Structure formats: C-alpha cells, structure tokens
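Taken from a larger complex, these chains appear in their original positions, while the remainder are omitted.
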Amino acid sequence: MSLFWIILAILAVVAVAFALGRGRAVAAVAGDTRLLHSRPVYHGMFAALLAGIAGFAALILWPQLARLLNITDISRVILAAVVVGLSILAAVWAFTRIDAGFRARNMFERLVRGVLILCSLIAIATTVGIVLSLVFESAEFFRQYPWQKFFLSTSWAPNFQGNSDLGILPLLWGTLYISAIALLVAVPIGLFAAIYMSEYASPRVRGVVKPLIEVLAGIPTIVYGLFALMTVGPMLRDYFAQPLGLGDSGSSVMTAGLVMGIMIIPFVSSLSDDIINAVPQSLRDGSLGLGATPSETIRSVVLPAALPGIVGAVLLAASRAIGETMIVVLGAGASARMDLNPFEAMTTITVKIVSQLTGDTDFAAPETLVAFALGLTLFVITLALNIVALYIVRKYREQYE
Amino acid sequence: AARDQIQIAGSSTVLPYATIVAEAFGENTDFPTPVVESGGSGAGLKKFCEGVGEGTIDIANASRAIKDSEREACAAAGVTDIMEVRIGYDGIVFASDINGNDFKFTPADWYKALAANVVKDGKLVPNTVTKWNEVNPDLPDQEILAFVPGTKHGTREVFEEKVIAAGCEETKAKEEIAKIVTDKDEAAKACTALRTDGKAVDIDGDYTETLARIDSAKNGIGVFGLSFYENNTSKLKVATMSGVVPSTETIASGEYPVSRPLFFYVKKAHIGQVPGLKEFAEFFVSDEMAGPEGPLAAYGLVSDPELAKTQAAVADEQVMN
Amino acid sequence: MNDVARIDRMARIEDAPKIKANKVQVFYGQNHAIKDVDVNILDKTVTAFIGPSGCGKSTFLRCINRMNDTIAGCRVEGSILLDGEDIYDRRVDPVQLRAKVGMVFQKPNPFPKSIYDNVAYGPRIHGLTRNKAETDEIVEKALRGAALWNEVKDRLHAPGTGLSGGQQQRLCIARAVATAPEVLLMDEPCSALDPIATAQVEELIDQLRQDFSVVIVTHSMQQAARVSQKTAFFHLGNLVEFGDTDQIFTNPQDPRTESYISGRIG
Amino acid sequence: MTDAALHPAPAARPQVARSLLAVDARTRRRNAAEKRFRIYGIVAIAVALIALALLLISILGGGLSAFRQTRIVIPVELSAQMLDKDGNRDPAQMAKVLTLTYGKVLEQALEAEIQRAGVSVPDLSAKDISGFLSKEAPAQLRAKVLADPELIGQTIEFDALTNGRIDGFYKGRVTMESAAKDSNTSPAQLQLAEALKAKGFVRTSFNTDFITAPDASDQRPEAAGLGVAIIGSFYMMMVVLCLALPIGVASSIYLEEFAPKNRLTDLIEVNIANLAAVPSIVFGILGLALFINFVGLPQSAPIVGGLVLTLMTLPTIIISTRAALKAVPPSIRDAALGVGASRMQSIFHHVLPLAMPGILTGTIIGLAQALGETAPLLLIGMVAFVRNYPAPPMEGLFDPASALPVQIYNWTQRADPAFFERASGAIIVLLIFLLFLNILAIVLRRKFERRW
C-alpha cells in the first residue's frame, strides 16, 4: 500500500466523518437544525477534523515511534492499518458525542485554535532546531580556536595547513555595508513604487506592474550575480571608481549592493503596496478634504497608518539581503576586508558560511567549523537587531493607536 | 524499501569525472544511475563519516587525501573500513585572455608578484610591485592581476604549496624570512600569504567565474584546472610553468609541477548492501573509463600511471589501515 | 484672512452667489444619484440641505469640493462655479479648491494621530502658522469652537481614534475649521452630538457665517430652521425646492416638501 | 463654552490666490512637490522595470537557443556481427555490448553517409568525424536496440544528436575563428557540418528533450535536459505550498488575533523576524540534522527539500500575513462579533478575505524565493547529478531528484561553454514556472482586492 493510498484513505475517512457527523446532528433534531446548539456543518467538521488530526498525526509519528521502539521493518500494511484505524476511531468517538446540545462549534474552534497554536510554535521549534544544529559544532570550534581572536581579530585568512586567522569583524563589516547599500537602493525605490501603484496608478497599470516587479524576486540569484559580474561591476569600475581614483576593482561592495537592492525591491514594493492599499479610504478623504495634496496625504496620513507593515516589509528585505550569497560572491568578491571605500571588494558572513561549509577543507578543523560559529553569531546579531527594531516600532506606534 | 541507487558526494573537482562515469554506468548496466552530489571534499567526507546505513552516502569524492582527523571522526561514527581509490591527477594551469600577452612563468615570478610581504633590507615590507615586468624583465609590461582560488578550494592549497612556497624557496626568501620570523609556523605563513590589495583576487566560485572575470578584466591571469582549460581553449591562452606546457602527458610524466591527485572513498560496509557499489568502483577505475584513452582523460583527467595497482586494490576491496 | 481680501469679497457679495451649480448630474456607474440640480449658494450665509436618507445630499456636497474625484466610477456632469469659476475646469487645481472649500464628513474619520496633530494638520499643510505658538493657538481656538476643548485639553497628545463617537465628530469639525476655508461643507455635523454640544456647534456655525459661507446637511428640521438662512430640499436625486428657510418651512411650494416637513419628528 | 471670535486665523494668512485658475505661490510649490513625488514614483517603477527588462533580455538572449537542437538523421546498419555476436538475441548477452561499440557503429554509419553524399572536406580527421555526433547518440541507439532486439540486422534511420560544438555552430555560438583555437573542434569539422546542412541531413528543430530529458554529464551538453529538475522543483513547490501557506497563515492568525500580548508572543514575533534573516544555508544545516539524521528521511529527496524550504519561507509568509491582518480595520471585526459571530468566524469570514491580497503577495514572494534557492539544498544532497526520474507523487517525494535552481547552478559551473546556454534556458523555464504562480496570484488577488 503506497503512501498515496494511505493519505487518500485518511481523506476518505475524513470525508465520511464529515458527512456522518453532519447527518447525525441533523437527525438528532429530526431535521429542524435551528434546535441545534451549533450548525450541522460544525458537527461534521468537528468529526472530520478529529479524524484528520488523528490520521495524519499517526502517519507522521508512527514511523518515528516504531524506530524508537526498534521495530525495524515498518510494513506499509501495518502503517496503513494503524493510521486509518486511529482515524476511524477518532471519528467514531466524535460521532458518539454529537447530539442537539453538543457544543460542536466551540469544540471545533478549540481544536482549530490548538492547531493554530501548534503552527505558531513551529517558528519557535525552528529556532530551537537551528540553535541546536549550530551550537555543538560552534562549541567544538571554540574549543579549537580562541574566541577572543574570532570576535576581535580584524583579519580573515583561513589556511589549509591550520594556523588560520578567522576574525569575524571584516565579514561583519562587509555584511552591514553591503546590506546597507542594498537597502538604500531598495527602500526608496520600493516604497515609491508601492506608493505610486497604490495611490496614483490605475488599477490596470497596477495589475500589470506589480506582478512584473514581483518577478524580480523570483529571478535566480545567479542571474543577478552574473549581471553584477559582467555588467554592473565593470561599469562601476570604468565610470566611477577609476575616474574618481577609488581603485580599479571589478567587484565591489557597491556592485553587490546595487544589484542586491534591485533584487529585494519587490519585498518592499509589493508588501507595502498591499498595506497601503488597506488603509481605509475615509482617512484619505479626510486629508484631501482639508485641502492636502495627494502626496501630503500619503506622507502624513497614509504612511504613518501603514507604518508597522512597511517596517515589516523593510525588515524582510534586509533579512533577505543579509542572507544572500550568490550576488555577493560574484558582485563583491570573496576577499574579507574592512574598508570604507565602497568600490573595494569585500565579502559577507553568509558567503563565508557557505564557502567554508562547501569547501575542500578538513571537516573537523576550525576552518570548516567556523561556518557554524559564524552562523550562530549572525543569528545572535540579527536577533539583537530585530529586538531593537521591535522596540522602536512599538515605541513609535504607541503614538498612533 | 532499501535504497537502490548509489549515493556519492564530495569534491566539485572530481564531480565531472564522477558524473561521466555514473552516466556511463547507468547506461551500460542494469543498475540505476548513481546520484552524484557536489558540495566540496570536506562536506562530502563529513557526510561519508556520518555513519553506516541506508541514510548515509556510499562514496565520497575528494580532491585531496582524507585527513587523519577525519578518519578519526569517521571511526567514531562507525565508519571503519574505507577503501581509498586514486583515480588520477588534476593539473593546475595558469591562463589568460586568448588575445593577450604570452606568459612564461616560474614559481619565483608568482611569489614575487603576489607575496603579501617581501624581504627588503632585512625587514618584511608590504609588496608594492604593480607590473609583471617589474618581477621579471622577461615578462610582458602588464598590470599584475591574478585570479586565484579562494580559501575554500583545494586548488588554493596546491597553488600555495607548489607555486608560492616553491617560489619562496627558489628566491631564497624563505631563508631570509626564517631569520626575521622565528616562529616556524609563522614563517611558513609569511611565505605563502598573498597580498590583499586587490592584485590577487580570491575566487570563491568556480572556474567559470574566473573565466568571466578575465572576460571583464582582460589583463587578469587566472588559475584553472586543466580540464576546464581544455574545454575553453578558444578563450584562454595557457602559460608555461618553468618552461613546460601543461598537458595530460607532461603532468603524467611529472614534468609539469603543479598538479594534485584525486580520490574517491568507498564505504566497504555498504558493498553488498547497496546494489552495484563494487561494480561502480571497478567500473570507475577500469581502463575503459580512467585509462589514458578513456573518456575521463579525454575530458582532462591526467590518468594515473599506476592505474593497474588501483584496479587490483578495488577488486580486492582493500581498505585503508 | 487679510483685510483687503475681505473688503474685496464684501464688495462682491451681492453681485453673485458664492457657488453656482448648473444642471449638475452625478452617476455612480449606472446609478443616477443627482439629477439636474441647479442651486446658488450665497456668501456669508448658511445653506441647509435636507431630504430623506439616500436622496443625494452627501453626493451633491461632495461635488462642491470635488471629493467625488476619489470615488471610482463616479461621474459628474454640469458645472459648478465658485466665485464665477468652474471648479470642474481642467485648469483648476482640486487642492486649492479644497483649501477654499473645506469639508466635514458624515462618518467621523479622525487620523490615527494625536488630537493635537489632527487639528494642526490643515494649518500646517497650508502654512497658516509660522511657529509652534501660533499653531497651539489655532488648535485651541478650533477645539474651543467645536466645543471639545474642555474634554480633551488634558489629553491633546492622546490618539484621536480613542475618542467617543461624538468627540470624534467634534474633532473633525475642529479640524476643518482650523484651516479657515471660505466655504465649509458639513455633512450632518451634529448627528452624534448631545443637545448642548449641538448648540455649541450651531453657535460656531453662526459665527462662521460672519465671514464665510456654510453648507450643512442635516436631518433635523429644527436644526435647519435654527441655523440656516437658505434651505434646499432634495428628493430622489432631485432638488425639489430651494429658497429662504422661513419660506420653506412655513410655506413650501412643492407638495413633496410639504409632506416631508409635516412629518416633522426629529 | 464656545469661545467667541474663532476666526480669523491668528497669523496673517499668506496671500492666497482668489481665483481658482490662478495658482498662488504656495500652492505652486506644493504642486511642484506633488509632481516631484509622482515622478519619484514613476522613476522608481521605471528603474525596477528597466532592471527587469535588462535581466530578462539577457536571459532570453542567452537561453532561447537552448530550446532548439541540432540533429542529424543517418541510416545505420545494425550489424549482428558487432552487436550480437552469438546471434541468439539474448537480452542478457546483448546487454554486455557497451555503448563504446555502438559508438563505433554510428561512426561507421556517419562515415559511409558522408561518402555517399559526396561531401569532401579538406583536412578532415577521423577525430572530427567521431566527434561529430554526441556521446549521447550511442547510448540512445543502444537503448533502442535493447528495447527491440529484432532491429539487429536491419538498417534503420537513426536520429542522432550532434555534438554541442556543432550545435553551437548552427546557433552562431561557435565560429570558424573560435574553432581554429578550440581543441575540441576544428574548422574542418565545421565545414563538414556546413556541407551536411547544405545537403539537408542536419536540421535544427524544437528541443523537447531539453524539457523532458534528465541531466547529462559534462561531456554531453547537447543531451542535458531539465526533466528531473522540473519534477523535483514541482514536488518541492507542492510540499511548500501545502505546508507553508496553511502553517504560515495559521500561525499569523494565532499570533495576530488570538495570542495574548505578552513576553512570550513578543518572543515569537522577534523570533519569526529573525528567522527571516537566517541565511538559507543554515536552514540546510537544520534540514540535514533534523530531517535526514534525526527523522531518517532519505538524502536528495524532494520531501526533505520541500520541508526545508517550507521552514525557510514561513517567516516571509507569516510577516506579510500579519501585516495584512493588522491592516484590516477593527470595525469589521466588531461588526461580525456584534451579530454573534465567534472570533474564529469573524476572522475566517471577514478578516481573512480582506487580508488575502497581502497573504498572496507574501506567498508569491516566499515561493519565488523557495523556487530559486540552491544553498539549503546543497546540504541535503539535492545539488546533485540525478538521471533517474522520481516516481509519481507521494512515493516520488522520497526518490532522489534535483531542482531547477540546482540545475542552473550546476550548469553554470561546468566547463563546456554550451552549458551556459542550457543554464539560461533553464532560467527561462524557471521563470515560466514563476509566471504561472504569479498569474494564479494575480487572479486571486483581483478577486479579493477592495478598498473600504
């Protein structure tokens, strides 16, 4: 019995449970559904949801349980029997509870709420998982490499023979520098595009432009990388860096920042557009009615009202910028350096995580393990930044609501 | 259901060879085509050393020999019987834009051009040369710009060892450095450290990136694998090293100095568990594949003069001790 | 308002109506909401629009400062002259128009800002003040005028959306008054107000009339009678009758007006 | 009570134009600001669209040719002598004959054909002839013969792929000049190609194999296709869509609508924002540790890829969904509660539909990101060379597969320049995937969008 059929079987049980649950509720009041505490659908959905939860939970957990209990050969037939059996059992139990007074909606909603809570815990679980999957190897790294050097050294020079310099500072600097430039590109462009789309453009234009801009987020980053490497980099070098005497590096922070900025435009523009569009028209009317120009209305009424959402969008864009590798590798180069000159090559933490993790170095040596420490450090840094951001948004928002 | 295809992971240098063999293996036998992951020697060996069983890989490709520390980690996870198979050599060449100047290098030229610090008047001072002909009057009057493999690449190790360190020795700089820097490790490091002022550009990507960089900076000189160069002879001009033109022959004979062996490692415990594993290993090192006339050599692998010995070892399932 | 301008305008008072609507038609898509309305609104006068709910009072009011522009699918025909100039002329800047013709909406819509910022908003964008002190003064005056000052003077920096319904309505009146428009359109400004607050707002309207023109939509016949000099009665999108308030309420010409008035309840 | 003398404004009111048609200085200034503001908007959109156009042009320019492929049709005599020495058509015996032999058969057939056609090219070497055909051709011929042993002894018309360089010559990528320097081809070979084309043996036609065939090794760029990658990506997107969207929306609903506002929910909120900033490769590390090593799911499987990408896209979906939920005015919720709807009902009946555009946007952007991501797949073994098609859904989710971005990433790393064209072609396919998603979202968004 293949997985496909097992799932189909669960779904069948769910459907039957729904129909029977609903039917029983209707029957309980001899057809006059107004006498029911909850509408018949809720009785059906309660039974169905219970059956579904039981079935799918069993499907996911049973093999793990079997593994723990050292039942090595989990036969598909047994699996199917257990899963479908549990599902039916749950449905039957739900079925027995159904009568006119059964608070099916409340029970159903309580179940749904449980599911919702479970879902929002996935985020926490992911974080825990990430920390756990980084922390042991990081500890191993710090056993082999002094933490003072890692956090305070300004030199990054891994070496195959060992004796490497693995200071995070140049990488951190590169990360912040490149992300900042990317945001300087993306936030104004994205925000203005969003404003134009939601406030000025006709629905038709908006309907075309918005998805087009969204395509920018879907173009594989390697394309951006090549674009940076072949077009933007040389152009910046020939028309800006060299004439200004700022060096002649083909790859630079500027190149990567610009190109990455273009990539994250849709994060700012599309999300902000939705949020701005959701600001009630009556607020705009209020401002326009006082003789404000549309732009004044946008700046002083619409944007403040949409602020929390816009901040979220910008944070998302920033996050994406921090996590990007390909554009940095091809656009900004791979050399770890601390420099103010934006036309110099630099690199980011993320790039080095990837390269140290996928390189040819000894996997038990600090040169590879440093990737985990970098990951963990970046995690902590972004966490701190996010806390600050949340705090600022809160403080700012309190003025409004 | 037990896994029925072979799982391979590891070095991206070995990857093309492994895919060529895997493809031919899938075509010519009843076994499914093995799955070949890329991801670097370190990552490959790490997966290899994760343990024994269906959820772990069978073969790790590596562009270097497995390290002792890695074998310890392997053993700790229960991976004890490992077959080491050397498939041949990878030549490392220096090439520049096809329309540019001709170069005839020696390791000393590279050392003088790219060393981070040079000895001057008994002191280590930052390297300031900007043109190749300042390094060696026989070289063209061209800005120094070298695209060298990034620190993640095994090629970097070979480059540092066989070119920079060799140049360091050749120019007698090593002895002078030893006088200034007393710590032995530090002295070795000073010998191979590359400049960071933009003359030596680290490439963390692959050879296609190096090629693209030469495309956008025509005076750059890149470090490539021989097979990559051979596939792009219409765009690249190769430089000689110590007067030898790199080719499979000159490398096999040892005339051309810059090369390294390539390996793959087989988990012996999986032979018999994973269908076709031993057949694949044998197929890989067979003359039809890895021999001098085989497709791997045609693609640029320098075939191992001692291939017969390897074939025998694989047939015997000889493990490392 | 500087004196020259005032004198200038005074000179014109009797000449022409402040606002002259000519055969105005409004369509919401297919829905013909305003049919052939002609109306003259005088300066320094309060004009009341009355009529059953849904008859088009708000719609017509919104035409006068082109707030209908913001409604998709709304089409206006005919002409409306403000001081003799067609406000639907292509050269007219609706922003300038709305600065002259202010509006209080039917549903209170305070900005999600502090009470103070809500009121100071108009003066700021129109540059009516030169410094904080002046702004403070305008804000206080406007809030006092709208009979809200006492209730909010201790919480000027609390959000305007946290006010009660009636307070929000007065806030919106204060906001509109603070910009000192020449014509003020008020769409049921007292609907959520208690009698005392209503009286205060009516007093405010009376004061405004000294200098400006006010148009007020109301459902309260008594209110219309109390505050307005002219009354327009709308019915099903038509302007049924327009004339002096006294005449409309004592001696309506049209039977529909008659029957609407006589059902006086409110 | 009401303060007397409300008007006029305390400060002398700045000069206001009396006529509506004459614009006063301040209004002119404000209108100029307005115009500038609009222009910024237009410029912003223009910049974004120009960047998009440039990228698309470069992709299309480089990749469209991947959808065409050069083939040659030659009569091949399948001599029993070479292919089935025992002559008993025993499949097991015939399977012993390797592709090498079939290669020779094809070589002879091509040589014979050249002679028969009377094409003569000076300096044509044996290598030029043997290298004319793709290395894939013998494999295809062998598969064909093994599938139908009766063919042995016959002469069949065989449709063979030409070598990538020849293909490139027809597409203009390889020229006589470049061939002169290229060690893998020669002007003579290209002349041969030209002559054969003139005779009509060679044709370039639409390349369905590019979309359906599996990947090929570095020596056969002409045979490399996207079949496995498309299936892999499709499976992964299914997993992501089926998990990330409901989970993301569910957790947003809980956090935004139900969760008490306390330390814990703040923590969750910060957490989610922070997860968005975690580099994707770290999700790969997590996936490897959790799904492969702990749960025991297989390597290189789309299910694992899908799960990892789900975790990766969740923050994007949650953040945008929460923002969208937050933007729904509270009066709508009140209205529903006021007629006796439960919180759950007010959310599912009213709030969620109003928040839908924002949710869809987040989903689209999240999926686009997931669709183009390689780094996390690196660690769970999906950045791989896979030639066997995965099985149909559910079971197939556990079979090895690659993915579109992986294929692109791999191909851009390969030495043979012909792979660059393939990579660009793959990008086009990926964008088409994306386009479908976008169109779906546009349609849905249209349905839900509404200003109130």
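Quick notes on this structure:
Going in written order, the chains are labelled A, B, C and D, and every chain counts its residues from 1.
The rule is simple: a residue touches a chain if its C-beta (ideal position, glycine included) is under 8 Å from a C-beta of that chain, and two chains touch if they have at least 3 such contacts.
From a predicted model like this one, the values you see are computed outputs, not experimental measurements.
Across the entire structure, the chain copy numbers work out to A x1, B x1, C x2, D x1.
To be clear about the criterion, only the chains that are shown with their structure count from here on.
Of all chains, the one whose mean C-alpha position sits at the greatest distance from that of chain A is C. Comparing per-chain C-alpha centres with the mean over every protein C-alpha atom, the closest match is chain A. More C-beta pairs touch across the A-D interface than across any other pair of chains. Centroids built from CA atoms put chain D at 31 Å from chain B. With centres defined as mean CA coordinates, chain D is found 58 Å away from chain C.
Centre to centre, using the average C-alpha position, chain A and chain D are separated by 19 Å.
Among the residues of chain D, those touching two or more other chains are numbered 30-31, 34, 296, 378-379, 412.
Across the assembly, chain C contributes residues 95-97, 99-100, 125-126 that each touch 2 or more other chains. Applying the touch definition to every pair of chains gives A-B, A-C, A-D, B-D, C-D.
Against chain A, in their complex, chain C makes its touches with residues 65, 67, 70, 72, 95-100, 102-105, 107, 109-114, 121-122, 125-126, 159, 161, 172, 175-176, 179, 181. The touching residues of chain A, when paired with chain B in their complex, are 157-161, 163, 226, 229-230, 233-234, 247-251, 329-330, 333-335, 337, 344-345, 347, 351, 355-365, 367-368. Across the complex, chain D is touched by residues 3, 5, 7, 9, 12, 15-16, 18-20, 22-24, 26-30, 32-33, 35-39, 43, 47, 50, 54-55, 57, 98, 205-208, 227-228, 230-235, 288, 295, 298-300 of chain B.
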